[in-house]
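Notes follow the structure.
Every protein chain except one is present and positioned as in the full complex.
Up next is chain A:
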Amino acid sequence: MKIVVCVKQVPDSAANLVAENGVASWGDAPLVINPWDEYAVEAALNMGGDVTVVSMGDENAKEALKHALAMGCQEAILVSDPALANVDTQGAAKALAAAIEKIGDVKMAFFGRQAIDGDAGITPAQTARVLGWPALTFTASIAVDGDSVKVERSVEEGRQTVSANLPAVFSIVKDYGEPRYPSFMGIRKASKAEIPLWGLTDLGIEAPASVVEWPELNNPPAKDVSVEIIEGGSPTEIAEKLADKIMAEKIL
């Protein structure tokens, strides 16, 4: 059984992002594997098959791939083509679906829940639609039985149990369990790995038409708050004053 996990390279979650001349800048904060995707890698590795990790991006994305290799994935593929540089989520889904098809014989394709840069959270569902596979998203636990699979999904209203047949697309949420750390041996192996690069010709697809554009990037309006510290002689007095302030906001 072949398993694929899709990972994205993103600026660290602690990075301070600023729009400079319409371009996002994160200073010298590192690029890391998307934190959600570590959960996806963890789930993929637990399925007991050969795991291929795929990332679409530029050369930098090799670092995310190496992280996944160091965690234990067997192979890595970088999907990269100038024509894919600024594709929208539909384009990303089509390219990732093509890579999954080219790998061949894939039964399970794992995704993170959301990328912390683009924040769309729809690439897994869209990739599933392109492939014609069920989308088992927000998955917290997975039980495979032959060609059928049962998952528990974390949805707004609580837990939902869903069954389907493989092949299927999964997106993994934090309730699945904490991702493992890369092992020392894994890191050594990953540092030497040759990572093949697949362009559009390798994928056998035309450049996906990107219909979504994001022509303008701005810093959020500065929040004009200076905190008013509530003081008093006793907790009761402080609470009384604070309660008055809250009531005066007329939001309750």
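Worth a mention:
Everything below uses one rule, namely that contacts are C-beta pairs under 8 Å (C-beta built on N, C-alpha and C of every residue); 3 or more make two chains touch, one makes a residue touch a chain; residues count from 1.
FYI, contacts and distances are computed from a predicted model.
Hidden from the displayed complex is a chain whose UniProt protein name, among "Pyruvate ferredoxin oxidoreductase beta subunit", "Electron transfer flavoprotein subunit alpha/FixB family protein", "ABC transporter ATP-binding protein" or "Deferrochelatase", is "Electron transfer flavoprotein subunit alpha/FixB family protein". The residue from A:E63, A:E101, A:D117 or A:D202 that touches the chain not shown here is A:D117. Residues of chain A that touch the chain left out of view are 11, 13-19, 24, 35-36, 88-90, 93, 116-123, 125-126, 128-130, 133-138, 150, 152, 154-165, 168, 173-175, 209-220, 223, 225, 227-231, 235-236, 238-240, 242-247, 249, 251-252.
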